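Before any comments, here is the structure.
For this view, one protein chain was removed and the others were kept in their places.
Each chain carries a letter (A, B and C) given by its place in the written order, and its residues are counted from 1.
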Amino acid sequence: MIDYQAILNTINSQAATSSDRGDVASYIPELSKIDKNKFGIHLINAEKLEFSSGDFQEVFSIQSISKVLSLSLAFSLIGDELWSRVDVEPSGDPFNHLSLLELENGIPRNPLINAGAIVVADVLLSNLKNPKEDFLNYVRKITNDTSINFDLTITDSEKKTGFRNIAAANLLKSYNNLQNDVDTVLDFYFHQCAIQMNCQQLTKAFFMFMNGGKCMQEQTYLTTSQIKRINALMLTCGFYDEAGEFAFEVGLPGKSGVGGGIVALLPNKFCVATWSPGLNKKGNSKLGMEALEKLTTATGQSIF
Amino acid sequence: MIDYQAILNTINSQAATSSDRGDVASYIPELSKIDKNKFGIHLINAEKLEFSSGDFQEVFSIQSISKVLSLSLAFSLIGDELWSRVDVEPSGDPFNHLSLLELENGIPRNPLINAGAIVVADVLLSNLKNPKEDFLNYVRKITNDTSINFDLTITDSEKKTGFRNIAAANLLKSYNNLQNDVDTVLDFYFHQCAIQMNCQQLTKAFFMFMNGGKCMQEQTYLTTSQIKRINALMLTCGFYDEAGEFAFEVGLPGKSGVGGGIVALLPNKFCVATWSPGLNKKGNSKLGMEALEKLTTATGQSIF
Amino acid sequence: MIDYQAILNTINSQAATSSDRGDVASYIPELSKIDKNKFGIHLINAEKLEFSSGDFQEVFSIQSISKVLSLSLAFSLIGDELWSRVDVEPSGDPFNHLSLLELENGIPRNPLINAGAIVVADVLLSNLKNPKEDFLNYVRKITNDTSINFDLTITDSEKKTGFRNIAAANLLKSYNNLQNDVDTVLDFYFHQCAIQMNCQQLTKAFFMFMNGGKCMQEQTYLTTSQIKRINALMLTCGFYDEAGEFAFEVGLPGKSGVGGGIVALLPNKFCVATWSPGLNKKGNSKLGMEALEKLTTATGQSIF
Partner (left out) sequence: MIDYQAILNTINSQAATSSDRGDVASYIPELSKIDKNKFGIHLINAEKLEFSSGDFQEVFSIQSISKVLSLSLAFSLIGDELWSRVDVEPSGDPFNHLSLLELENGIPRNPLINAGAIVVADVLLSNLKNPKEDFLNYVRKITNDTSINFDLTITDSEKKTGFRNIAAANLLKSYNNLQNDVDTVLDFYFHQCAIQMNCQQLTKAFFMFMNGGKCMQEQTYLTTSQIKRINALMLTCGFYDEAGEFAFEVGLPGKSGVGGGIVALLPNKFCVATWSPGLNKKGNSKLGMEALEKLTTATGQSIF
């Protein structure tokens, strides 16, 4: 049997001595204040045993990781209709580029780039009564943790400086691919991205993607077919224009955020989350990427 | 001597019987209400003699034609500094595409595409005390006509539906190429584009570009070198991705607007304005383009 | 236990009655002569049991499927050095577009698009004594079948009409990313793509990718880490700009060719090949794609 705890301990020790930790995201002012020396990792296996090391209980801004959660809620609400408004192909482009959106007449490449996630936010707004509350409750329920919340200082920081996202939303609106007001959609989107969670909460939230759609409390949120599709999207599109590299080096479906978090999973085996605020040049957590490479090398486990 | 009046009469008669008049711009709701059967033309020569035919005294929304006027005011205010914030190359792309802006790190291709004109608007905001009033007064002065005004219903219409311009402004802001608030810049820009003028007023406003920088009242606004540069920009960039076609077929510096107006000029010879609301597929007035082709063919005059 | 034979029989029956079979590739004249009514499928599981239906023993031109075989030989010869000359990211673009090559200074997006496979061919030419013979022998050995051969009429057909590939090779040469003569590289590449195999031979050739690097005869050709990487590349890049769709609908690493063949595999479980010459709009076998969707749906097996 694999000794996950020993592996996580080794990873954490190596992370502690790493001299090149990348750069903390600067485009959201609030994020730039985070201490770069943090590192945490948490793993939960299919038997619900937990393993962890480092700062795994410290909350951080999950940012783009939230796109998988909003996607899963939207997919459960409207099913395959979703794919008429957003495609499922890798973008082959940095995460914030609007060029493809113009070439492809306002249909975002996939739901995990910003433009695609903004369309998903619009879907939630059209299908939920109290969108922000309902989405937060969804995240709390699948995680079984009512302490999860928005970090409103991050929301405000993004509202003031999220010019690229405002540009993306307006471009989508010009193509009639938003049903709600641009401001309403962005307010929701900036809240969604500003959810705070720690590594342990993230592995629990993503447990259902490893477990065929059933969360830790054995409640079913998505069909196995839907779960398979979301996992496929995470694998092909979860890491901006480093998705191929991640599939190549790590070989797990996953999603990263500019807050420095990464979640990844091996279907029916385990779900793991890492956090380290320093990012590499592609915008993914530098130590987090390295940690997951070490984990799959040490365990010999991947989807391939 | 060329009989301009006879030529304009012929052009107007032919326009009256044209069955294919293009389509009125629909993306600004207010513009879509204009009667497609309108056609006017007005020409003023270097000796200040005037010739005209059709609806040359009916005002319309000058839209993008205003970009030449804002450019000339900004150029007179800050000189060649302007070119550190906007380039002078043809875009080779439809007027509303943001792709190039991303490839070129937020420096618009030229001041006559929307993104470039938004940067010029930002320059005016930073250099004028009462920007909207001062700009309007500038236009009135060079035209010697205090009746010129903004059409505020058009301004409001754009504010509600100008999603692509809002996207462009936010993208520019993300590259730090706007000094003022996005909303302030767009408010100015939507006013500027909503100026109403008729063909006669337009030829007078553009008289100085044909006359080495001196307006009808012999006041000098720009140096001959600056005038030469603005004329070069109009020739290479004044007609979106149909600039080459216009240079090729007509051979005059000029500028069109989605309101159906076109102004063009032959240095030291004449300045001409046409108006017909139906647009061709590239967004330029269909009958206006044809009228100017006929004019340069009939007179044998062009810059080439 | 899964009754593969019953599933293949059903798939074959359904294929037989399919009215929309796509279009046979026309850009290689020789390929356009193939009978569109053909359909074959062959599956081999980890225990080396074989299941099949339809025209699984009829040979066809494997075309782009050969890219995985040339990649695996090149990877075994020079290891990770390969990645300095070709990237591992999805292209997000149709398989024959050269645009990205220019944007990225001659480094192809991945080894499974044409430009990337041409670089891989160049690597083989620099590292094999008798490149064409040695490559053919490699394919014969991993398949344990000496009857496999090049179809030289296809090679000739491509040499005369493969203008895009000639363009790609010359562009690569202009960026110094080919060590050998353009003609030599293309001669090899057109031979490689013109290998003829049937579905049964393909599943045997690809057995090692499902089996951690060991072929049917238990000889090891690649490390488990290398196999994992090739499988990741097949999943993210194996289906041109339909890679995301395939991962999403089917969820298996695989590779298609314009000859109408597709190979796919589930690590440690099975390897499957289909053949039907009619292609969908993205250039992948129409019935083949549908067959693999049905297979993974019926068995409930995928990597996700």
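Here are a few things to note about the model shown:
In this text, a residue touches a chain if its C-beta (ideal position, glycine included) is under 8 Å from a C-beta of that chain, and two chains touch if they have at least 3 such contacts.
Every value quoted in this text rests on a predicted model; they were computed, and no experiment measured them.
Looking at the complex as a whole, the chain kept out of the display touches B, C. In the complete complex, the hidden chain is touched by one of B:A205, B:I227, B:V258 or B:A291, namely B:I227.
Of the candidate positions C:E81, C:E102 or C:E133, contact with the hidden chain is made by C:E102. Here one chain is not drawn; of B:L235, B:V258, B:C271 or B:M289, the residue touching it is B:L235. Contact with the undisplayed chain is limited, among B:R21, B:R109, B:H191 or B:K255, to B:R109.
Looking at chain C, the residues touching the absent chain are 97-99, 102-103, 163-164, 166-168, 170-171, 173-174, 182. In the full complex, chain B touches the hidden chain at residues 87-93, 100, 109-110, 224-225, 227-229, 231-233, 235-237, 241-245, 247-248, 251, 253, 267, 297, 300, 302-304.
As a convention for this text, only the chains that are shown with their structure count from here on.
Under the touch definition stated at the top, chain A and chain B share no contacting partner at all. Highest C-beta contact pair count among chain pairs: A-C. Residue numbering shows that chain A and chain C use the same positions for more than half of their mutual interface. Overlaying chain B onto chain C using CA atoms gives a rotation of 180 degrees, to the nearest 5. Chain centre most remote from that of chain C: B (centre = mean of CA atoms). Chain B has its Cα centroid 46 Å from the Cα centroid of chain A. As a whole-number value, the distance joining the C-alpha centres of chain B and chain C reads 55 Å. Listed for chain A are no residues, as none touches two or more other chains.
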